[in-house]
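One structure follows; several queries about it will come next.
Every protein chain except one is present and positioned as in the full complex.
Read from first to last, the chains carry the letters A and B; within each, the first residue is number 1.
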Amino acid sequence: MRGRGPRTVDDALLRVEDLHTHIGVRGGVVKAVNGVSFTIRRGETVGLVGESGSGKTMTLMSIMGLLPVSAARIVKGAIWFDGRDLLRENEAAMRKVRGARIALIMQDALTALNPVLTIGDQVSEPLRYHPGGYQRRFQDRVLEVLDSVRIPNPAARLNHYPHQFSGGMRQRVLAAMALGPAPDLILADEPTTALDVTIQAQFLTLIRRLQKETNTSALWVTHDLGVVAQTCDRVNVMYAGRIVESGDVRRILRDPKHPYTLALMESVPKLGEKRDRLYQIAGQPPNLLNLPPGCAFYDRCPLRMDVCREQFPPATPLEDGGSVHCWAVSDGRPTAAPAAEAGR
Amino acid sequence: MTMLTSAIGARARSVVGRAGQLPIVPLVILGALIVGALFADVLAPHDPLKVELTNALAPPFYHEGGTMVHPLGTDELGRDILSRLMHGGRVSLLIAASVIVIGGLVGVPVGLLSGYVGGLTDSIIQRAVEAVLSLPTIMVALVFVFVIGQTYLSIILILSPFVAAEIARMVRGDALAIRRSNYVSLARVAGASHLRVILRHILPNVAGTIIVVATLQVGALILVEASLSFLGVGVPPPTPAWGLMIDGGREYVATRYWLSLFPGLAIVVTVLSINWIGDWLRNVLDPRQQML
Partner (left out) sequence: MTRYLAGRIFQAFIGLVFITTLVFFLVRLTGDPARILMSEYAPLELREVLAERLGLDRPLYEQYFSYMGGLLTLDLGRSFSGQPVIDVLLARLPATASLAFASLIVAIVLGLPLGILSAVYRGSAVDIFSRTVALFGQSVPAFWLAIMLVLVFAVILRIFPVAYSQGIESYVLPSIAIGWAAVAGIARLVRSSMLDVLDSDYVLMARAKGLPPTVVVVKHAFRSAIIPVLTFGGLVLGSFLNGSVVVETVFAWPGLGKLTLDAVNGRDFPVVQGAVILIAVFFITINLLVDLLYAFADPRVRYR
């Protein structure tokens, strides 16, 4: 996905262009985000899928401008939002965007909520500190949004503290906090990871519906393909700081092109399928301090070739508007199922 | 067993890794102080008890009238201050070391017991420990030493419970946390007796805390001992003690400040070095509590 400049006619709300975020650690520099580009259109939900360490959370934090300043730096790239490059904005301008236009839903509601403040206080904060349509009647809006996330009897619970809520309800409070100011874009960092599966399904359905009602876009960061299947329109698959495949969610689930995506799909046992052992991707995750110049999946890839080690493959466009970065695919070679060595 | 050895091994490796910024300065200072104090008999230029009234209140060498014979001057009885400082250091170190040892010998088992056994025993011990810690140290020591008599033994005896209580409190906290950890459960499942679990599993992991607490308590002890001798209930005269020297110099402070200044500086430098090392140890052994 190549960016073309600020306002374009394809209705892009957010355009990330060639983002590079580096983290300085004792051993050297970790290229957590190593050239990531993607777009999110209005009303669209885009998934960012990968293992831990793939760089997905760092991408999220880079968009928000909430990187730990001492250790992390964005060294290259642009993030276009509403005609402006967020990376060139100063802190005061970013503060106007955060919460009001771009909202964050974090993974663990228990730690994301301040334990000594009431939830009424916390949910109303983004409304209170961001001038906007709601400023005068923000109390009503708080009740409205809490009701929309199905918190029973919200008026009575405004003075309650986070620890007085169940896990599922807390997560919905987080969603209410994000949705209150009616943002254009929601960034969700694995918000269902800490929940039970059934609560998770409820939560996802709820958010999806609210999104549809308000035409709010979302970037959904997760490692869980089930979540992706339920919520996303399009998906970007990340590995070692780079996007290796992107496209329509149904196409990817049905017909993944990149060997890593294929391997991820294989790792999820399917209903009705009979297996003796769980599939495991061979090899170890890459050492982020010492990334090879070529494709980072090289060591674990059943289709690897010499060129893969030396050069990172360019994008091969696909029918659904997505693309894949793989020498094996762009070469015209048919993608094969992972070989026996991969542990089946 | 292998899990434990690997757990300790991992810890040791990370300790060595973090030992990078060894605090050379305080170690050297402390080393010099300890040597000076322990070998005061040999190293001190003069007899600390020798009264020489004709040379009383002589100034330090950098003042007019001072000589290098008495580099830090003499006190109101003409005794050499430097020599008295060195002997006084021995007193402080001796008391501090003894109290730490006794306090540790009592505090560690009590803390381990309290943390490991839990329940009623723990509650009772905890109340006792808290009660001891809520006693005003100096006042209690003051009364005790006065009643029993001013001897090394009485001072050590009354200060030990306070140190023991502090150590017991810290050890208990650690023991409580470790008791719930996985490798302890595994050891118990594997049939290890309680005693074995405590000695082989809990104690090594508590060692770090013990060392840090003990080091920091040494500093506190020196201050308490100095306060006691300042008030007149430290080691009996004529043995020199830093606090005593400060008190002695009080009435001359306007004109002959050095009588009170140098013993005070000695205390500050000693305790500072000890605390510095203690902080460094704390960083090395438990990064969560990082201060420096």
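Note that in this section a residue touches a chain if its C-beta (ideal position, glycine included) is under 8 Å from a C-beta of that chain, and two chains touch if they have at least 3 such contacts.
Every value quoted in this text rests on a predicted model; they were computed, and no experiment measured them.
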Interface partners of the hidden chain - shown chains only, full complex considered: A, B
Which residue of A:114, A:215, A:267 or A:280 touches the chain not shown here: A:114
Among B:34, B:101 or B:128, residue touching the chain not depicted: B:128
From A:126, A:154 or A:168, residue that would touch the chain that is not displayed: A:126
Positions on chain B where the hidden chain makes contact: 127-128, 130-131, 134-140, 142-144, 146-148, 219, 223, 226-227, 230-233, 243, 246, 250, 253-254, 257, 260-261, 263-264, 267-268, 271-272, 275-276, 279, 289-292
Missing-partner contacts on chain A, residue numbers: 64, 66, 70, 94-100, 103-104, 106, 108, 111-117, 125-126, 129-130, 161, 163-164, 177
